[in-house]
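My questions all concern the structure below.
Omission of a single protein chain aside, the complex is shown with its protein chains in their original locations.
A and B are the chain letters, set down in written order, and residue numbers restart from 1 in every chain.
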Amino acid sequence: MEFTAQQIAEMLGGFVVGDPQATVNDVSKIEEGRPKTLTFFANPKYEHYVYSTEASIVIVNADFNPSQPVKATMIKVANAYESLAKLLALYQQMQPQKVGIEQPSFISQSATVGKDVYVGAFAYIGEKAKVADNAKIYPQAYIGDGVTIGEGTIIYPGAKIYKGCKIGNRCIIHAGAVIGADGFGFAPNKEGVYQKIEQVGIAVIEDDVEIGANTCIDRSTMGATRVEHGTKIDDLVMIAHNVIVGHDTVIASQSGIAGSTKIGNNCVMGGQVGVAGHIEIADRTTIAAQSGIQGSVRKSGQTLFGSPAFDYMGFTRSFVVFRHLPELKRQIDLLMQERNQK
Amino acid sequence: MEFTAQQIAEMLGGFVVGDPQATVNDVSKIEEGRPKTLTFFANPKYEHYVYSTEASIVIVNADFNPSQPVKATMIKVANAYESLAKLLALYQQMQPQKVGIEQPSFISQSATVGKDVYVGAFAYIGEKAKVADNAKIYPQAYIGDGVTIGEGTIIYPGAKIYKGCKIGNRCIIHAGAVIGADGFGFAPNKEGVYQKIEQVGIAVIEDDVEIGANTCIDRSTMGATRVEHGTKIDDLVMIAHNVIVGHDTVIASQSGIAGSTKIGNNCVMGGQVGVAGHIEIADRTTIAAQSGIQGSVRKSGQTLFGSPAFDYMGFTRSFVVFRHLPELKRQIDLLMQERNQK
Partner (left out) sequence: MEFTAQQIAEMLGGFVVGDPQATVNDVSKIEEGRPKTLTFFANPKYEHYVYSTEASIVIVNADFNPSQPVKATMIKVANAYESLAKLLALYQQMQPQKVGIEQPSFISQSATVGKDVYVGAFAYIGEKAKVADNAKIYPQAYIGDGVTIGEGTIIYPGAKIYKGCKIGNRCIIHAGAVIGADGFGFAPNKEGVYQKIEQVGIAVIEDDVEIGANTCIDRSTMGATRVEHGTKIDDLVMIAHNVIVGHDTVIASQSGIAGSTKIGNNCVMGGQVGVAGHIEIADRTTIAAQSGIQGSVRKSGQTLFGSPAFDYMGFTRSFVVFRHLPELKRQIDLLMQERNQK
C-alpha cells in the first residue's frame, strides 16, 4: 500500500514542504532511510541525517529550520514523535490479527473463554480461568487455575500466569514473563535451615499495563502484589512480593523492587535500578540508571542518582571530585607533611 | 472454612487477648485487613496498623505491649512470624493438589515416572529421564534426556532442565527457570573470532533447594555446577558454569555469580549482587544489595558492601564523606591557595 506526502499530511494535520506527490510504502530509521520510505526527525542529535537520508519523506517538528538543503519531502507537524506514533499505530492496525482456537490447545472444561479470542497451539487455560472478549493467548502461554484475563489483553508466547492472578483490560504481557510465582519468603530455624513461608496471595495487574519479556512479578504472601493502571514495565524486571507500583509509572529493564515496597505514581526508573524492601517512593520520583534506593523518598518530584542514591546534582558534583581524588590526596599529603615539619 | 481465635491459639500454643470466639475464613496483610480475616504483626515499622486494622484476629509476639487500644482479637505467641508461617503452611496443605497425567503431554518410552505424579499438558519428559514419586511437572515444562527429578519436587510451568542434570528431593523450580544451559565458554583465535568450548558437564541441584522464576543455572564445562541442599535462590539470578553454591545460602533477585566461583554455606546475598569468577566466598558471608565482589573472601562471617565491595562499616563511613566531597575540595583549595601565597 502506498501513500503520498499529501495524504499523510492530511492524516496528521501537518503541511508539506517539498513534493506533495512523493510516495512511500514502508517506514525506516533516519540513518538507514531508503527511497520510498517514511522516517522522522525529533532528537537534535540526529539532525545531520536529515540532510543525507535517502528516505522520501521525513516528518519534522514545525519549528525545525534546516541549516542545509533537505532532499526529502518534509511534513511539518506540531510534534513529530507523536505523529510518528500515530502513523505506526495505523500501520499496526492494518496488520492481520490472530483470532480463533488453534489445536492442540488445552482449555479446562470449567474455564470461560469470551468472543473473538485467539488461543494459540499448546496454550494452557486452567480450571475456572476466565479469558475476556478479544483477548489473545499466544502459543505455549500458561493461564493458571482461576486466573482472569481482561478484554483485549495480549499474552505473548510462553508467558506464565500462576493461579488466581488477575490481569486487567488492554494489557500486554510479553513472552516469558512470569506473573505470580512465589514471593521469596523464608524463615531460618535455630540450625540456620530455611523454612518456606507459603505465599498464599496473588498478583494483580490493572488495566493498560505493559510487562516486558522475562519480567517477574511475584505473588504476595497475603493479599496482592499490585501494578496499577497505565504503568509500563520493561524486560527482565523484578517486582517482589507485596510490592505496590503506582499508576502511570515507567520502569526500565533489569530494575528490581524488593518486597513490600510502595512505588508512587508517575515515577520513572532507568535501567538496573534497585529499590530496597519495606520503603515508600513518592510520586513523580525519577531514578537514574543503576542507582540503589535504600530508604523512603518522601518528597515527590525529586531526581536521584548513585548507589546508594541521593539527589542527582549532589551525586554528580561529588562524583566529579571522586575522579580527582588521587590529586586531592597528594595535596593533603603535602599539607600534612609541611604541618608536621613545623 | 472458619476458625475461631480459640482454635487457632490452640494450634499455635498461644493465648487469646480479646474475644476467643472471633472467627476468620481468610488471611490478609495488616494494612489491608478486612473483617473475618487473620493477619500478623512482627515488624515494628507496622505497629500503627495494629490499632487501625479491620482484621478480626492479629497474631503478635508475646512481648508486644500495645500503646493504644486494639480493636482486633490478639493471639500472643512466642514468635509471630513463625506462627504465621505455620498457619500459611496449613492453609496451603488444604488446597487441592494436582495429580495425574494431562493430555497431550510427551513422555518418552524410556522415561520412568513414579507414583502420584502430576504431568501437565504440553510437558516434555525426555529419554531415560526419571521422575520420582509425588513430583509435579507443570504444563510446558521441559525435562531433558537423562534428567532426574527427586521425590516431591515441583517443576513449575515452562521451567527447562537440559539433558543430564539432576534435581534433588523436595525442590521447587519456578516458571521459566533454565537449569543446565551451556556455560559461557569461548576462546578467541588469532583473528579474534571466538570458538565455542563445548560444555559437557551438568548442573546438580541438591535436596530442598528453591529456584526462582527465570533464574539461570548453567551446566559445567566438565563435572558439575552445583547448588547444595537447602539453598534458596530468588528470581532472575545467574549462576554461571562450574560454580558451587554451598548449603543453606540465600541469594536475592538479579544477583550473578561468575564462572568457577565457590560460595560458602549459610551466606546471604542481597539483590543485584555481582561476584567475580574463580574466587571463593567464606561461610556466613553477608553481601549488601548491588555490591560487587572482586576477590576471595577468606574470613567467614563478614558483611560486605560497595562496588567494589569492602567491609560494610568501612564503605558506609567512606560514603558519608563522598557525599561531602565538594565541600572538602573547597577546603583543600583554600588551604592550597593560602599555602601557595606564602
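As a working rule, contacts are C-beta pairs under 8 Å (C-beta built on N, C-alpha and C of every residue); 3 or more make two chains touch, one makes a residue touch a chain.
These numbers were taken from a predicted model, which means no experiment stands behind them.
In the complete assembly, the contact with the undisplayed chain comes from B:Gln254, out of B:Thr39, B:Gln254 or B:Thr285.
Contact with the undisplayed chain is limited, among A:Val147, A:Ile161, A:Ala175 or A:Met222, to A:Ala175. In the full complex, the hidden chain is touched by chain B at residues 104, 106, 122, 124, 140, 142, 144, 158, 160, 162, 176, 178, 181-182, 184, 186-188, 192-201, 214, 216, 218, 220-223, 236, 238, 240, 242, 254, 256, 258, 272, 274, 276, 278, 292, 307-308, 310, 314, 317-318, 320-322, 324, 328, 331-332, 335, 338. Although one chain is not drawn, its touching partners on chain A can still be listed: residues 27-29, 32, 39, 43, 45, 81-82, 84-85, 88-89, 91-92, 102, 104, 120-122, 138-140, 156-158, 172, 174-176, 210, 212-214, 230, 232, 234-236, 248, 250, 252-254, 266, 271-272, 289-290, 307, 319, 322-326, 328-329, 332, 335-336, 339.
Operating definition for what follows: only the chains that are shown with their structure count from here on.
Rounded to the nearest 5, the angle that brings the Cα atoms of chain A onto chain B is 120°. Mean C-alpha position of chain A lies 25 Å from that of chain B.
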